[in-house]
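First the structure, then my questions, so here it is.
With one protein chain removed, the remaining protein chains of the complex are shown where they sit.
We just call them A and B in the order they show up, numbering each chain from 1.
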Amino acid sequence: MLEALFPSDDFRLLAIIVALPLLGAVVNGVFGKRLGREAATLMGLGTIFLSFCLCVATFFRLAELQEGERAARLVWHGWQWLPLSPYRGGPGDQIWLEFALSVDALSGAMSLVVTGVGFLIHLYSSKYMQEDPGFTRFFCYLNLFIFSMLVLILGDSLPVLFVGWEGVGLCSYLLIGFWYGEEKNAAAGKKAFITNRIGDFGLLVAMGLLMFYVGALDWKGLEAGAENLLQPQQIWPFGSHIPFFDKLGSFGEWVNTPRAVTAATLVGLALFLGCAGKSAQIPLYVWLPDAMAGPTPVSALIHAATMVTAGVYLVCRMSFVFVMSPAAMFTVALIGALTALFAAMIAFAQNDIKKVLAYSTVSQLGYMFLGVGVGAFTAGFFHVVTHAFFKACLFLGAGSVIHAMHARIHDTDASQDMRNMGGLRKYMPYTFWTFAVSWAAIVGFPLTSGFFSKDEILLKAFTSGIASPLPDGKVGIGAREIEIWQWPPWAGYLLYGLGFVTAVCTAFYMTRLFIGIFFGEFRGWKIVKGYKAAHGHDDHHDHGSHHAELGLAIQGPKPHESPWQMWVPLAVLATLAGVGGFLNAHLFHLHPFDSWLEPVFADAAKHVKLVEGAEGYVYPLLGLAVLAFAGGVGAAYYVYVQQRGEPAQRFTEALPGLHRAAEQKFLVDELYEETAIGSVDSLADVAVVADKWVVDGIIARFTAFVVGAAGSVLRFLQNGRVQAYSLSMVVGVALIGWMLLAPRAEARTRVDDEKGVYSVTAAPGLGYSYRWDANGDGEWDTKDYAAANEISLTLEVAQKRTVSFEVKNALGQTAMGEVPLERPKPDRSGAFEPAPAPPDGAPPPDADAEQNAERALKIIENLPGIKQPPAPPASGEPQ
Amino acid sequence: MIPIGNVIEHYVLLASVIFVLGAVGFLVRRNALVQLMSVELMLNAVNLALVAFNRQHSSDMNGQMVSFFVIAVAAAEAAVGLAIVLSFYRLKSSVFSDEADSLRH
Partner (left out) sequence: MNPLIDAFFGFAPYLIAFALGFLIPSKRSRFERVAVGSVVAVSLLLIRALWPGPVVDAEPGAEWKPLLTLIVFLPIGGSLFLLFLPRQAPEMLKRFTLGILVLDFLASLWLFGVPWTKGWHFQHIAEWVPSLGIRYHVAVDGVSAWLVLLTTLSTPIAVYVSFGSIKTRIKDLCFSFLMLQGAMLGAFVALDLFLFFVFWELLLVPMILLIGVWGGVERIKAAYKFFLFTMVGSMLMLAAILYLVYTHNQVAGYPSFDYLALSRLVLPATPALLCFLGFFAAFAIKVPMVPVHTWLPDAHVQAPTGGSIVLAAVLLKLGTYGYLRFCMGLFPGPAGQNAANIAGVAVAGIIAGALLAWKQDDVKRLVAYSSVAHMGFVMLGLCAANDAGVQGSVLQMLNHGVSTGALFLLVGVIYDRRHTRLIREFGGLAKVMPVYTALFIVITMSSVGVPGTNGFIGEFMVIMGTFVSSSLGMNAKLQGTIAAFGVILAAVYMLMMVQKVFFGPLDNPKNKKLKDINVREVVAIAPLIALVFVIGFFPNLFLSRMSEGVAASIQRFEAGRRAYSVDPGRKQALMVPRLGGPMERGYPEPKQEAEAAAPPAQALNAAEVSP
C-alpha cells in the first residue's frame, strides 16, 4: 500500500515528514498563546511523533528496496526552485535547481535518530519547561528546529541542505537566547549564530567551486561529476600576479610564484570549514560551550544529539568529494583528533556540569571527525548515533539534576556547579541509573554502545588512510602539473596516539563528573545564605518558586526525583546507550549497521587503503582501548573517591598556571577577541573614519569648497553698478561684432572618393568675398575677390592637390586657408563603412540598410567563440 | 545743400554720433534721470537709422513701421523707468544709480 501511495520516483512521504514539524511550529508560533499549554504540547509532540512514525515507514520502504550493493534512494521532486548557470554558460543556458528531498540509507538512519531522540526530548521538555511563560514559544522553536534538521538531512542538493543548515543555526540562535532578558544569553546566541555563519561562508564557497568545476549541486550530479575536481586550482597569487612585488627581485619572484592545489582539496577544506562551524571543531568550537546558556533540553537536542553532528553527516554525505583529496581528509582527521584532545583537557578543569558535558561533546565530535577523516565513514557515523543516545541521556540527566538543584538553590549558576552536588544517588535513583549507563557508554565500558563505536574509530585511525585518487599522483598538464599530497607514513601513529590519550582523558573527566554528582555527601545543604530570591532572568520562574519561602525556613527542600515525563525518556535513551552498540559489534561479527550503510559509501571506500596486516591489529588495539577505559576510570576513582580529590588539589597547587589556563579555556576566546574580532573591529573603525573624512571629505566637502571658492572669487565681478554691467555689455557686443567681421578662412570638404568629385565650401561671413586657387598651381585663379564661396573639382585616383583660398572682409582685411585633398586607391576590402549619409537628410534607402546589416551580421558571425557549445572548464587552467 | 534722398551716409553718420553720445552718457553719468535720457537718445538714433534705411529700400515700409514700435517702447520705457526712479528716490533719497547696489554680492 505504501508503494502504491508513494511511488519511489515521487516519494511524497518525505514532504509530509518534513511538513509536519513545520505545521507544529507555525501553529504553536501563531496560535500558541490561545491554544494553551496542553494543546501546544499536543501539537508539538504529536507532529514529531507522527514524523517519527513516517520515518520508520520510510526506513522499511528503503530496506525493501535496498539489496546488497545497490544503493536505494527515494526522491520527492518538490518544485523548481532557482536557476543556476553552468561555467561559461551562454544566455539562457541555465540549470534549474529543484527543491527536492531524498532519502537513502544514510539520511534514513539519521532522520530516525533526529525524530526519535527529538521526540523523547520534546516529551522531556513538556515537563521541564512547564512553568516557563515562553512555553509555546519554546515548542515553536523546537518544532522549527526539527523541521530544519529534517530539511538538512533529507535535502537532495547542497542548497536545500543549506536551507536546513542555516535553519538549525537560526533555531539554535533563538533557543540559546531563549531567556533573552539576560544579556549573557542573548550574546551567547549571537556568538553561536555568527560562528556558524563563518562555517556557512565555507559552505557557500564550496558550492561556488562545485558549481564551477562540477556544474551541479544535487547529489546525483555531484556524484557523476566529482572526477572533475581533480584539476589544479591556483590559490596564490590572486589574479595574475601581485603588482608591487614584481619589482623586488628574487623575493618578489618567490612571492609571485604560482601555487596551486587540487580543486578537490579546496572544496574539501571549504566544506570542512562549514562542518567545523556547525560541529564545533577547532578553530570554531568556541560557541558550543557558551551555547549551554539555553534551556537544558535544547542542549541535549541541538548541542549534543543532532545539530552539531550535521558536520559529520555532511562529510559522510560528500564522502565521494572528500576522498578525492587526501590532504582535505587528513585535515579533517587531524583537526578532529586535536579538537578531541583539546576539549578533553579543558573539560578537566570545569565545574559547571553542563560545561563539562559541552566540552565532552566537542571532544566526541572530534572523535567522529577522526573517524570519517581516516575514511571510516560508517564508524564515524555510528559514533554519531551512539553519541546521540548517550549524550542526550547525559544532558537530560544533568537537566534532571539541575531541575532538582534549582528547586533548592534558585540560582542558575550555582545549581549547575558540581561542587554543590554529591550524593544525589540516594535522592534521584532513576536519574542515577540512567546516568550511570550513559556514563559507562561514554567512557567505553566494554559492550556498551560507546565502547563499540569508539573502539572502531580508534582501530581505523591506526589502520586506515586515504590513497591518492589518481594512480600516478599527479594532476594537470604541462607547466600546471602538480602533485597530489599524500598521507605521510606516520599519520596512523599520530592520529591513534591523539585518540588514545583522549580516550583516557574522557574516562577520567567523565568519571570525575559522575562521582562529583552522585557520590559522596550532598554538599548542597550548606548553600543557604548564598541563596538568591531574585532570579537571574526575571521571567524564568520555571521551577516552582513556591519553594522560596520554604527554602528559608527549612533550608530548602531535599533534591527530589523528576516526574515520569522526564525520566521515561531517560530510561529509553539509557537502554539504547547500553545495548545500541550491538548494531555494529564487529567483535561479534554483528554489523547490520555497516552493511546497511555500505552502498552509500561504496564509491568512497575505493579510495580508502588499509595498512598491511590490518586484521592483526584488531585484538591488540582492543586491549589498549580497554586499558584506556580502565586507566582513566581507575585514576579518577583513586583521585576523587579514595583520596577525596586531594591529588587533584595538589596538582592544582603545583601547577596553578596550567590549571587556571584550562579553567579559562586556554584563553582561546580572548585570543579570538584580540586577533580576529579585534582586527575586523579596527578595520571597521578605519572604514568609519575613511567614510567620514576621506570619502565624504573629498567627494562632498572638497568639491563644495572648490565651488564655493570659485563663487567667492567671481562675486567680486558682481559689484552692483549698472554702469559696470553695461560696460561689460558694450565690450561683449564689440567683441561679437569683431568676430562677425574678422575674416575666417575655414572650409568644409565634401568627398566622393568613388567618382573623384570633391567640393570645397568656405565658411560664409558678413561681407566676405573670396578668391580661389583651385588648380593648386600657387597662383590665384582670379585676381579679384568674388562672392562665390564654393568650388568643386575632379581628381584622378591617387592624385593629391592642395586647394587654397583667401577671404576678404568688409573692412578689407584678408585671411588665407588651405585644404589638402587626396583621392585614395579603391582598396577598401574588409573595411566596414557606415552607409553614406543620404543627401538632404532623408533616411537611408532600404537596400543600404539591409546591406549594412548583413555585413555586420557576417562580421559578428565570423568572430571566434560564437555558436560554439559552452566549453567545459579547460583542465589545468588556473584561476 | 546736399540733396536728401540720395546720400544715406549723412544720416547714418548722424545716427551713429547720437548713439555714441547716448551710450557714453549712459556709461559715465550716475544720475538715473540722465541715464534714462541717454537711453532715449540711443533709441532715437536707432529710429533715425531705421527711417533712413527705409528710404533706401523703399519697396516696403518695414523700417518706418519698426521705428513706430521703437517709439512706443521708448514711451513705455520712460514711464516705467521714471516710476522706478521715483520709488528708488523714495527708498534711498537719491537718484544716483550706484546707490542701487542691493544686488551686490
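Observations on the model:
The working rule: a contact is a pair of C-beta atoms (placed from the backbone, for glycine too) under 8 Å apart; a residue touches a chain by one contact, two chains touch by 3 or more.
These numbers were taken from a predicted model, which means no experiment stands behind them.
The shown chains contacted by the absent chain are A, with contact judged over the whole complex. Between the chain not shown and the residues A:181, A:283, A:520 or A:720, the one that touches is A:181. Contact with the chain not shown here comes from a single listed residue; of A:15, A:42, A:112 or A:163, that residue is A:163.
The chain that is not drawn here is touched, among residues A:691, A:754 or A:781, by A:691. For chain A, the residues touching the absent chain in the complete assembly are 30-31, 33-34, 79-94, 96, 99, 159, 162-163, 165-167, 170, 173, 177, 180-183, 185-187, 189-190, 193-194, 197-198, 200-201, 204-205, 207-209, 211-212, 238-240, 539, 680, 683-685, 687-688, 691, 695-696, 699-700, 832-835, 837-838, 841-844, 846, 849-850, 852-854, 856-857, 859-861, 863, 865-867, 878-879.
Heads up, the rule we're going with is that only the chains that are shown with their structure count from here on.
For this pair, chain A with chain B, the centres built from the Cα atoms lie 84 Å apart.
Interface of chain A with chain B (complex): residues 715-716, 718-723, 726-727, 730.
Remark: chain B residues 23, 26-28, 30, 35, 97-98, 100-105 touch chain A in the complex.
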